[in-house]
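Input: one structure, supplied below.
So, chain A:
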Amino acid sequence: MFTVIIAIMLPFLVAALIPFFYKRIPRLHIGWFVLAVPVILFILLARYIPSVASGDTYLKTIEWIPTYGINFSTYLDGLSMIFGLLITGVGSLVILYSIYYLSARESLHHFYIYLLLFMGAMLGVVFSDNIFVLYVFWELTSISSFLLIAFWYHRKNSRYGAQKSLLITVSGGVAMLAGFIMVYTMTDTLSVREIVMSMSDYTNHLLFLPAMLLILLGAFTKSAQFPFHIWLPDAMEAPTPVSAYLHSATMVKAGIYLVARFTPVFGGDQVWFWVVGSVGIFTLFWGSFNAVRQVDLKALLAYSTISQLGLIMSLFGLGSAALHLGYSSESVIYTQATFAALFHLINHSTFKGALFMVVGIIDHELGTRDIRKLGGLMALMPITFTIAIIGSFSMAGLPPFNGFLSKEMFFDAVVRINELDILAIGNIGVLFPVVAWIASVLTFVYCMIIVFKTFLGPYQPEKLEHIGQEAPVGMLIAPSVLAVLVVSIFFFPNLVGVYLLKPAMMSIFPTFEATELAPHISAWHGWNTPLMMTIGVIIVGVLLFSILRHWKPIYRLFPPHWSLNSLYNMMLMQAEIRSSEITRSYMTGNLRDYALYVYLFFFTAVGGGLFFLGAFSFDSSGNAPIRIYEWILVLVMMIAGISILFAKSRLTATLLNGVLGYSIAIFFVLFRAPDLALTQLVVETVTTALFLLCFRFLPEWDRETYKPKTKMVHAFIAIATGTIVTLIGLSVQSGKMFESISVYFENAYELAGGNNIVNAILGDFRAFDTMLEVVVLFIAGIGVFTLIKLKASRGGQDIENK
Partner candidate 1 sequence: MPAQFLLNLFIALLWMLLRDEDVLRFSTFFAGFLVGIVIVFLMHRFFGQQFYLRRVYSIIKLIIIFISELLQSSFVVLKQILSPTLDIKPGIFTYETALKSDWEVTALAMLLTLTPGSVVMEVSPEGNVFYIHGMDLEQSKDSLLRSLAKFEKAIMEVTR
Partner candidate 2 sequence: MNNILVLPMVIPVLTGIILVFLRSFVRIQRWISFAAMIGIAGLSLYILNQIQAEGILHLNFGGWEPPYGILFVADSFSMLLVLTTSIITAICLLYAFSSISKERENMFFYPFVHFLVAGVNGSFMTGDLFNLFVCFEVMLVASYVLISLGGKKLQLKAAIKYVAINVLSSWFFLVAIAYLYGTVGTLNFAHLSQRIAEVGQGPLLTTISILFLLVFSLKAGLLLYFWLPGSYSAPPPAIAALFGALLTKVGIYAMLRVFTLLFYHEPTITHTIIGVMAGITMIGGSLGAIAYKDIRQVVSYNVVIAVGFILVGLAISTKTAMEGSIYYLVHDMIVKALLFLLAGTIIALTGTGKIDKMSGLIRNYPLLGWLFFIATLSLAGIPPLSGFIGKILVGEGAIETGSYVLLALAFISSIFVLYSLLRVFMNCFWGETIISEEDEVPLKRGLLIPCVLLGVGTALLGVGAESISTYVNDAANTLVNPNIYIQAILGDQK
C-alpha cells in the first residue's frame, strides 16, 4: 500500500543504495535507474488526485521522538499535492534530461545521490505535518542544494555559490526554527493542522508577531526574496538540470509553500499582508529590473526566477486580505489572489523549467551562454527555438500560453487590492498595480531578449566553443513535454483549477466555503483593466526592447560595489578581519594576561558580589586570643612573604618560601595539628630540594622589567585580590551558621578503632580521598618521569610531525 511516508523514504533508500550499485552497472544507466523513482512516485501520487480533489486528506504518523512530540506525521492535502506533483513531475523530466546532459565522465553517483536526497527532503517538507520534522527536511534541502551547486567543487565560483546559498538559507532556517519554537510555545502543538485550528486564540500573544516574522524570514531566504535573493544567481554554478529543478521549480518554492501553509495561521494579521505583499512585489520588480541587464542566459533566468517568485509571494500576501476580513461573500473575492498565486506557481514551473533546459541545451551544444556571443540559432536548432518561444512568451504573459492566464489574474488582484481600504492601504496601495505593471514591462523585455538575442540575429560561430547542432532527442523530450504543458494548460485551465487548485485553496482557507474558492478560469474576460494593462505592457515592452541599446547604460549608474552582493562579500570579509582583530587583541598567548583575566573576573564578580550584595560582616568576638610570640611569628611570615617580591636571587626567594613553609608548620603546631605540621615540614623540605634540583638547569632570574605603570596595575590587582579573600574570610568567620559535622569523628575510637582523629578521617572516614590523593601523587610522579625521559629531540617520528 502506498503511503506518503514511503514516498518520502523511497528517494533516500535509493540514494543509499547507489554507492553499492553504480560500480556494477554501466554508468549511464544509473540515471535510468534513478528516473524510476520520481516516475513511480508521480504516478502513485497522481492516483490520489481525484480523492483529494473531493476534499479527502490523508494523515499518517510514525513515532520518532514521541517524548518531545517530534513524529513523522505526513499530511496529504490539496496544497501538498500540488507540490508533490511538481517535485516528482519536474523531477522525472529533469532526471531524464540529465541523463543526456551529464557526460559519463562526471561522478554521476554523487550527482544522483544528492538529487535523490533533495527529492526526498523536498517531499518531506511539503508532506510533513510536524513543524520540527518539516524543519528537518527544510535544512536537508538546503544541504543537498549546497552539494549540488558545488558539484564542480574544483571551481571557485561553484564553491562560492554553494557557500552563499547555504549560509543564507540555513540562517533563514534557523530563524524559522526559532519561529516554530515560538509557535509551539504558544499553541503547545507541533502539528500544522492543529496550529491552524488553534492559532486564532493567540493573535494577541507576545510571541505571535516575532514568530510570524521569523518564519517569514525562513520563507524569504529560501524563496530568494529581496534582499536575500543574492544567493540564487550564484547558485547557477550548478549543472543546469539542478538549476531547472531546484532553483526554479521546487526548492525555491519551499518558501512559497511555507507561506501558503502558514497563511491560515498568520494571514489574518495585517502585518502578514504588508510584509508578504510588499516584499513580494518589490522582489518582483527588482528581479525583473536586474534580469534585463544580464548577459549570461542562466543569470538572466535566475533573476527572472527571483522576480517570478516575488510575484507569487506578493499574490499570497494580497490573498491574505481575505483572511483578515474574515469569511464573507465580499471577502471571498480576495482569495482569488491566492488562487492566482497557486496557478502561477504551476505555470512558472512549466515554462521556467522548459527555459532552463533550453539554456542547458545551448550551453551543452555551443559551450557558452553569453548572449553577446550567441545569435541566429533558430536555423541551427529549430526545436529548441520553438520551446524557447513557448517558454518566453508564456513568461511574458502572452496568449496562448498559461502565463497569460495567471498574469491576468495577477493584474486583477493588484487592481482589486487597491480598492480595499480596511488595511489602511490609502495612497500607498496604488503602488501595487504600478510596480506590478512596470515589472511586467521589464519581464516582457527580458523575455524578448531570450528569444531574439539568442535565436535571431547573426550567427557567430567564431565566438563559440564548438560548432553546435540540434540537441539529441533524449535531451529534447523533457523540455518539449513542459512546452506542451504550457500550451495545454492555456486551453484547459479549469482542469488544473478543479483538480489541483481548489483542493489547495481549501487547505489555505479552511474557514471558507469550498465552492467559492475556485473561480472559473477563462482566457477571455472582457475589456477590463488587467487586459488594458497587458496591452500596455506589450506596447511599451516592444518599444523598450527595440531601443534597448540606448537606455541600457542607465544600469551603469549603479556602482557595482554598492550592490547587495558586495555588501555580502564585505560582511564576510569584515567579519573575518574584525573577529581576527578582536580575538588576537585579547588572546595574547601570554600567561600573565590570562591570569589577569582570571583576577579581573574575581575582582568584578566575587568582589562585586561581596560589596553590592552587602555580604561583608565582621565580628571578632569568637576569636581565640593572640599571644606575643604569635604576633612575632605572623610578622615574620608577612615580612618573609613580602621580601620574596624584592629578592634579587631565586635562591633567596626559595629560602624565604621555605621560611614561610616552616612558619606555617609552627602555626599548625600552635593550632594543634601535629600530623599537618609533620607533613608540611617534610613536603616543604622536599619541595625546596626540588627547586634546587631544577635550578641546576635554569638560569638565575633577572629583574622584572615591567613599566612602572604595569607594576602599579599588578600591585592593585594583587592587593585587591588579597583584600577580597580576607574580607570574605572575615565575613565567613562572623557568619558561621552551623556546627561542623566533624563532631561525629570524635567517636573515632569506637567507630574506626583509632585515637588519632585526623588519621581516622584519612584512613577510614574519608579514605577515598586519601586513595585518590595517592593516585594524584603517583600520576605526578610518573608524569615527571615521562616529562624528563621523553624528549622531542630524541623521540622518533610520530604522526603529527610528518
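Keep in mind how these were chosen: all candidates are chains of the complex that A comes from, given by their letters.
What we mean here is this: a residue touches a chain if its C-beta (ideal position, glycine included) is under 8 Å from a C-beta of that chain, and two chains touch if they have at least 3 such contacts; residues count from 1.
Treat the numbers as computed from the prediction; the structure is a model and nothing was measured.
Here chain A appears alone, and the candidate among 1 or 2 that touches it in the complex is 2.
Listed in rising order, the residues of chain A touching candidate 2 in the complex are 63-68, 70, 132, 135-136, 139-140, 143, 150, 153-154, 156, 159, 162-163, 166-167, 170-171, 174-175, 177-178, 181-182, 184-185, 207, 210, 575-576, 578-580, 582-584, 586-587, 589, 591, 593-595, 597-598, 601-602, 605-606, 609-610, 613-615, 617, 725, 728-729, 731-733, 735-742, 744-745, 764-769, 772-773, 775-776, 778-780, 782-783, 786-787, 789-793, 795-802.
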